[in-house]
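With one protein chain withheld, the remaining protein chains of the complex are depicted in position.
Up next, chain A:
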Amino acid sequence: MQTFDLEENGLRALNEALHAQADDTNQTAWEIVNAKGSHAIAVGLDAPIEVTVKGSTGYYCAGMNKQATVNIHGSAGPGVAENMMSGKVVIEGDASQYAGATGHGGLLVIKGNAASRCGISMKGINIVVHGNIGHMSAFMAQSGNLVVCGDAGDALGDSCYEARLFVRGEVKSLGADCEKKEMRPEHIEILKDLLEQAGSDAKPEEFTRYGSARNLYNFDVDNSGAY
């Protein structure tokens, strides 16, 4: 286990050290102490390492992550795991706005609640939120799965494309061109797998699926009121 004191050694040294880890590194476990809400912790990682941040983080923790597993033992600021490509990010607490924004792959697990715009423009990432999510989540979501074990705020899935949205609780309102969808066996399988990976005991059958009605895919003046 490598322990890195962020307050003492600084952000640049931390990220440089993490970037220096090759695919076959034997320094696979890292613990970051004295994070104190710093921004851009463990960004741009590209090695199969496991990084645990003791405490809460500021903006963009684990941004653009590849391969690595990042555990946040606290809450995460805006844009956690933004544009993640692969790997896994687990937040023990809550996540601020834009969690998992534009993520292309990997798994983001938020054990608390997520604020607004969770999964905005997601492009293949899987996100599992144990609690609730805020308004405008999955806005323009392109692909991937957003699983919400609690409730969703206003305008869920506004202008979304092919992303699958699963909500167990209430949805305050759906956004433009987002509709309730049939839950087929393959969706139950997807949910079962993701819930298991995320450590949730929720039952797939309790969820409702939402997705694009595909009415706004090509511009039509008769739909102009929806924009």
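A few remarks follow.
We take it that contacts are C-beta pairs under 8 Å (C-beta built on N, C-alpha and C of every residue); 3 or more make two chains touch, one makes a residue touch a chain; residues count from 1.
The working rule: contacts and distances are computed from a predicted model.
Not every chain of the complex appears here, and the one that does not is recorded in UniProt as "Glutamate synthase [NADPH] large chain", selected from "LacI family transcriptional regulator", "Glutamate synthase [NADPH] large chain", "Urea ABC transporter permease subunit UrtC" or "Peptide/nickel transport system substrate-binding protein". Here the missing chain is touched by one residue of A:Ala40, A:Ala114, A:Ile133 or A:Leu191, and it is A:Ala40.
One chain of the complex is left out; on chain A, the residues touching it are 11-12, 15-16, 19, 39-40, 43-44, 46, 58-60, 63-64, 66, 78-79, 82-83, 85, 98, 101-102, 104, 117, 120-121, 123-124, 139-140, 142-143, 159, 161-162, 217-219, 221-222, 224.
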